[in-house]
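Omission of a single protein chain aside, the complex is shown with its protein chains in their original locations.
Think of it as A and B in the order they're written, each chain with its own count starting at 1.
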Amino acid sequence: MAAPALAVRPRRPLPGLASLQQVTSRPAGLFGLAVVLGLLVIVVLGPLLAPYGYSEQNIGERLQGPSAAHLFGTDQLGRDLLSRILVGTRVALGVAVPAVLGALACGLVIGVIAGYVGRWVDNVLIVVMDTLQAFPAVVLALALLAVLGASLQNVIIVIIVSFAPGYARVARALVLVAKENAYVEAERALGAKDLRIVLVHILPNIIAPMLVLVAMDIPAAIAVEAGLSFLGVGVQPPTPSWGIILSDGFERARETPWPIVFASLALMVTTLGFTMLGETLRDVIDPRIARVRRWRRTV
Amino acid sequence: MNEASGGVLVRLRDVRKHFGPVRAVDGVDLDIRRGETLGLVGESGSGKTTLARAILRMAGHTEGEILYDGEDVTRLGSGDLRRLRRRVQMVFQDPHSSLSPRLRVSYLLTEPYVINKVAPDERYSVAELLDMVELSAEQATKYPHELSGGQARRVGIARALALRPEFLVADEPTSGLDVSAAAAVLNLMKELGEQLGLTYLIITHNLSVVGYVADRIAVMYLGTLAEVGPAERVLDAPGHPYTAALLSALAEPDPRRRAERRLLAAGEIPSPKDPPPGCRFHTRCPYADERSRREPPRLEEVAPGQLVACHHWRRLRDEGALRLGR
Partner (left out) sequence: MSGGEPLLEVDGLEVTYQKGDLSHVALQDMSLQVRAGEILGIVGESGCGKSTLSAAVMRLLAANGAITAGSIRLKGQELRSLQPAQLRQIRGREIAMIFQDPLTSLNPTFRIGTQLVDAQKAHMSRRSRRGLDRELRRRAIDMLTQVGIPDAQERVDHFPHEFSGGMRQRIMIALALLLEPALLIADEPTSALDVTLQAQILELLSRLRTERGTAIMFISHDLGVVSQLCDRVVVMYAGQPVEEGDVASVFERPLHPYTQALLGAIPSRKRRGAALVTIPGRVPSLADLPQGCRFADRCQFVQDVNRGAAPRYVGVDGRRVRCNIYDPESGYRPAAAVQESIS
């Protein structure tokens, strides 16, 4: 039975979607959104904002701390750290975003097919996904990169292969539930074919939780890229990945701590921002979880 | 509702549908006549919903014969099935969850035509469909979650009518609705039935609804038919103890009935995974005997048009045992 209606009820957004207002009204959401938007600005305007070229070397000024000329200091080749970190944002997001979206796309297709078709197709796909997930991510990444060669594009491929099974599982679970809905049966009774049911009635209803996953996975992907670059098997110099800045920084840690400090800060802020945005989206979309956290004993 | 204008539209013969160990429908013979409203009554586990779905080929593989207008539904290919679906439609039980949540009402009402590639001149417009179910035009832009239970149910009915079916299956048409909303839906269904010459199969556990709306009533218990007959007869002079128990349990807002003699079915409804041998109702029936435990009763005609599956119907009728009331 429906609850009594409040008169001045605004048109509620569809269940499962978040309105901008709902996100910004929460401090975590506001922070996350601000960070993500800020990062987007840097990605778009990157080289324009950077005071120097990212590969401009100036050996005379190497390993300096922050100063008026170099706000973040310089690295071992005298390159301006601020500029390198700004451009590094492009690398980080330029790898993470397409990679995660790619994983989403692949995972969705596989998961939807497995969940909707079921039977032996489901079993086969599950086995494949399980096998992929059974490998420790690092091992898988290193193996693939050894075969494909180290480059930015290949890092993207590696991330897609590692993350896609996760999306496939989530998509499959959501589809399994969605296809039991009464409205799916109703559409079949009207004569709708399977493809239509999947595209029009199932996909739009499962996409929201998956987008939450995307927001949470981007920092993970950034970390993977940074890690691989740190190890030297990811992006190759002179392209400034935060991971490379970190690894260079570790080698020269005794002479100047600043590269480590600023690269870590960049990673931290980015991770925090995306994670908070993702968590806010999740709380808004699925208020049941949020309500449990706020449960208080009543008298 | 219309007088049965002759001709059998749906013929079921020995229909059986098992879901693994669960014997949901276990041997049902039933006719539905063109133009009539048949009320299919039963509690949980009776199989009534499965039976109705089977007629629409929505219950998976089914044994037995299901003839719709002479054609065997169980053997139709996909093209023929699509044609069948245009003649037979269903209104689902839960008004909200049977509407795709991200689509507006206007699209929900147009979709049947899109799916079936219906020519523009053969379509009802959205306005016409809304009008048919007595909804105002402004409902067209709403999403399902913005509709009340009654409104959502009407949209479901409108969708079912879009393809101009001749046979409509309504699954618990009043469930989840307040008394006044339920009354409005029943009024609407009656009117539409008359206007459009529809044949109705109404599935419900609520005897007052069928008492009000049905021409004939079929009572199911654990996958088999207990009784079938004209509504007035079945309600006034039930032939099967289970029907009498349902009638006793029927709570009408008439305090004078408190003094009535009642027949209470004892115990619980057994699980359809393991139905009792012999007569399925024997575990709860005050009249059960050794024969009830061993031998399943067959449907016999006890009065013109009234069929009962009970070994003891003759004795019970002569003793007036099932005549309840003041």
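Quick note on the criterion: a residue touches a chain if its C-beta (ideal position, glycine included) is under 8 Å from a C-beta of that chain, and two chains touch if they have at least 3 such contacts.
These numbers come from a predicted model, not from an experiment.
If you put the hidden chain back, the residue from B:Gly211, B:Pro238, B:Pro272 or B:Pro297 that touches it is B:Gly211.
Here the missing chain is touched by one residue of B:Asp72, B:Glu252, B:Asp274 or B:Asp289, and it is B:Glu252. The chain not displayed touches chain B at residues 43-44, 148, 174, 178-180, 182-184, 186-187, 190, 205-209, 211-213, 231-232, 235, 245-246, 248-258, 262, 264-265, 268-269, 284.
Everything below uses one rule, namely that only the chains that are shown with their structure count from here on.
If each chain is reduced to the centroid of its CA atoms, chain A and chain B end up 51 Å from each other.
Residues of chain A that touch chain B in their complex: 1-2, 11-12, 14-16, 181-183, 185-193, 196, 200-201, 204-205.
Those residues of chain B that touch chain A in the complex are listed here as 56, 58, 82, 85-86, 89-90, 92-94, 97-103, 111-112, 115-116, 143, 145-146, 148-149, 156, 159, 163, 176, 178.
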